[in-house]
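Down below is the structure, laid out as structure tokens.
Only one protein chain is missing; all other protein chains are in place.
Should a chain be cited, it is by its letter among A, B and C, assigned in written order, with residues numbered from 1 in that chain.
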Amino acid sequence: MALKVRSLFSERNDRWEVKVIGEVDIDSADELKLKLVDLLMEKNRSIFINAEDMDYIDSTGLGMLIGIVKRLKAENNDLIIVNPKSGILKLLTITGLDKVFTVREE
Amino acid sequence: MALKVRSLFSERNDRWEVKVIGEVDIDSADELKLKLVDLLMEKNRSIFINAEDMDYIDSTGLGMLIGIVKRLKAENNDLIIVNPKSGILKLLTITGLDKVFTVREE
Amino acid sequence: MDFFSLTIPNKKEFVSSARLLATAIAGLSGFDVESIEDIRMAVGEACNNVVVHSQDSDKIDLEIELGEDNMRISVVDSGAGFERHLAEGIDPDKYEGSGLGLFIIDAVMDDVEIHCGDENGTTITMTKKR
Partner (left out) sequence: MDFFSLTIPNKKEFVSSARLLATAIAGLSGFDVESIEDIRMAVGEACNNVVVHSQDSDKIDLEIELGEDNMRISVVDSGAGFERHLAEGIDPDKYEGSGLGLFIIDAVMDDVEIHCGDENGTTITMTKKR
């Protein structure tokens, strides 16, 4: 309820484009994980996350994304997090995860 | 903080047009009252409240508006509440205040 | 059955936090939007009454029981208490700003009980069915 995920495969960019809306927390991280894993099962490509409407992510969510990154890197693919809100950007910086994921503004 | 009020006098409609954003409750009703009373001191005309972004009003807020209506009616002016959210519309109906204020959708 | 409780200072600036918690819990437990709005109003009015009529009480307690079929919310204070004159609605033309709170609570909740002890303040217990 607190989390919505919309995804589509972009042929032009040859990657999954995923919009994450709401809160990725201890209650919802599994839901997002299942969706991302499903996408990678369908097509193992980079994942681009539009984070402009992601309100919150906790260590559970970050831990889950680290697991996804490992899968992606094994195939030389990336996890790209675009336009995170300032609190989430701060969290990514504090934890050093801005070097593990590709984080950028667009 | 929880309440924002924007007002302007519409020459065309010869009335005050007030947008109320947020919550009118026991903590903020006085603030709205002061603003409305100020407007009426400046020019005693009908007040049109755009309620589309008013999230909540409690009995304190309603009581305050009833006081404003009395002032308005004394000069044959009206309080018009436009586009209230469904919860507020229900409250106005339950209390019978939809007959005291002019309530409508636009 | 899940239990929640919240204690806040008896001050008007904090009543919104009680409304917010009650609506968040109602939302998390799957109440529909209209019921959540009803709960927001009822909790707001019950807390307002503590602020206005029970200033002896330092704090406002909110107790929530979440059952399969309903949410039961009690708002508890340790103020002077009162004798309830049945809420009969208001006549807006004669309205002087009193009596609307309990009337709204009765209208939007499925069951409302008020207990006033002699020196024990007031407990209003309001139930919303799913």
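Keep in mind that, in the parts below, a contact is a pair of C-beta atoms (placed from the backbone, for glycine too) under 8 Å apart; a residue touches a chain by one contact, two chains touch by 3 or more.
Bear in mind that the values here come from a model prediction, so they are computed numbers and not experimental data.
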Contact residues on chain C toward the hidden chain run 2-9, 11, 13-14, 16-17, 20-21, 24-25, 28, 59
Hey, which chain A residues sit against the chain that's not shown? 2, 23, 25-27, 56, 58-60, 62-63, 66-67, 86-87, 90-91, 94-97, 99-100
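Note that only the chains that are shown with their structure count from here on.
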Whole-Å distance, C-alpha centre of chain A to that of chain B, is 44
Chain-centre distance (mean CA atoms) for chain A and chain C, in whole Å, is 41
